[in-house]
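I have placed the structure first, in the form of structure tokens, so that the comments after it can refer back to it.
Here is chain A:
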Amino acid sequence: MRRWLVQPEFKVERDLERCIQCQVCVRQCANDVHSYDEEDEQVSSDGACCVGCHRCATLCPTGAISISRSQLEFKPNANWTPESIRNVYKQAEGGGVLLSAMGTDRPWRVYWDHLLLNASQVTNPSIDPLREPMELVTYLGRKPDQIRVERGPDGKVRLATEITPQLKLQTPIMFSAMSYGSISYNASQALARAAKAAGTFANTGEGGLHPDFRQYASNMIVQVASGRFGVDPDYLNVAAAVEIKIGQGAKPGIGGHLPGEKVDAAISRTRMIPQGSDAISPAPHHDIYSIEDLRQLIYAIKETTQHRKPVSVKIAAVHNVSAIASGAVRAGADIVAIDGLRGGTGAAPTTIRDNVGIPIELALAAVDSRLREEGIRNQASIVAAGSFRSAADVAKAIALGADAVYIGTSACVAMGCHLCQRCYTGKCNWGIATQDPFLTKRLNPDVATRRLTNLLRGWSLEIKEMLGMMGVNAIESLRGNREHLRAVGLSDREMVILGVKPAGE
Partner candidate 1 sequence: MDTRHLIIGNSVAAVAAVEAIREVDETGGIVMVSREPRHVYSRPLISYWLAGKVDDRRMDWRPRSFYDELKVRAVLGKEAVRLDAAKHVVELADGGRIGYEKLLIATGGTPIVPRIKGHDAAGVFTFTEWADAERVRDFIRQRKVGRAVVVGAGMIGVKAAEALAGIGVKVTVVELAPRVLAAALDEPAARLAAGAMTEAGVELRCGAEVEAVVARERHAAAVRLKGGEELPCELVVVAVGVAPNAQLARTTAGAVEVDRGVLVDDLMRTTAPDVYAAGDVAQGREALSGTKRAIPIWPGAFRQGRIAGLGMAGAEPERYDGALVMNSVSVFGLPTVSVGVAAQPPGDAEVLVSENAGVPSYRKVVLKGGRIIGAMLVGDIDRAGIFTGLIRSGTDVSSVKELLLTEQFGVLSLPAEYRKHVVAGAGIEV
Partner candidate 2 sequence: MKRIYAREEFCLGCRLCEIHCLVRHSKSKKLIKAFRKERGEVVPGVMVESAGHVTFAMQCRHCDTAPCLEACITGAMHRDKKTGAVICDADKCVGCWMCVMVCPAGAVRRGKDGKEGKAASKCDLCAGDKTPVCVLNCPNEAIVYEER
């Protein structure tokens, strides 16, 4: 049946004064929006299939293409939004689960935009980061309860306390878990190379480690998820750290499903599953039904890696996130990664993506507070994830208590992603979320690596500016220092949870 009630989302317009019929748009659109009529010698566009990714408009040499929201307006209705009406049409026609990708686009409150940073004036003078050293180096991992020093036989003072393994980051920003399979080989390579170049870490996601990327393994965190794809002792030992993925902010409580047609030879080898078979990540780990079970897995990994690698546990920010985080720390996690409501995904049921979990700001503050209250904050580092759009977001997260952040969507955007949210179709025109060889080659990893490295550099410079402005010269001085934050437009209760005073107080 034709999907006749669902009208196009976008309108593609061609400025015929500028169009030179060069057909670059025709060759670039994987959704067949543009076509060339040999008989009429005319390029034309059909907006029906347009996903709004801007690939054509970006490459059009004359700027002849413009894309706008469809002008077809429903009668204004504050309750029945156009999206909700369209979704009903879609489901009435398809009868299935509606899929989405990337983070939720619903207007949930973005708390970063209600938090403001402090700056020094007169007293505690600000510092000029161009003249003074600014320290962004961050160590992730369990910190000892206390430090003991002793004098050695040579008379020199040395650390007597044994320090458990740490990840050393040159900047408190890492690349989130994105599996090879969900993203292309070239995108995976770029993330790994950029992490290495910038002295930080990229996360393999649950797709295993492609043999080609082993050369970057010292800057990679490998994931062990419910599907256990690509996991073997070698995988765990070659990486810098191991992360147990319990949940993901975009789809807490939901597993994953990489369709068999995407499991080609390389992905099959990397994931250690038969070629062409569906890669199904179960919703839960079937061997983890309690904190004790989690502890068993954490220690199994620690044993396998001779306690040389920090082990992280990644959980989605859900209602009782602080209790779960506390449990994870007590279970032996060296790092707790918390992924908020707005975190991204390659594919998730829309209704889950848009309605499940809590914002990272609240979760982060709650977890930090809880671990402090319990006196175990030093036992694990906190990594926040779930939509950091700028250096300011990162700085605010650090002030709320994060040791570092994971960026996924920002990294994809740096590589060219236009947030069209169609990763699940496998037809990413930007060569990121696709395995189609025609599309994957669009992402030159040399270019993508440079862009990612530039982003990290730019944000790091901005963070240094912000530190200087606050009169501190190390990221350590900002960490968990909520005095540097003030809230605007939040309720008293929200401010209590965030541990932040209202602006003016």
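In this section, a contact is a pair of C-beta atoms (placed from the backbone, for glycine too) under 8 Å apart; a residue touches a chain by one contact, two chains touch by 3 or more; residues count from 1.
Candidates were picked such that all candidates are chains of the complex that A comes from, given by their letters.
If you're wondering where the values come from, they're calculated on a predicted model, not measured in any experiment.
As listed, 1 or 2 are all part of this complex, and the one touching chain A is 2.
By the touch criterion given at the top, residues 18, 20-24, 27-28, 58-59, 61-62, 436-438, 441-444, 446-447 of chain A touch candidate 2 in their complex.
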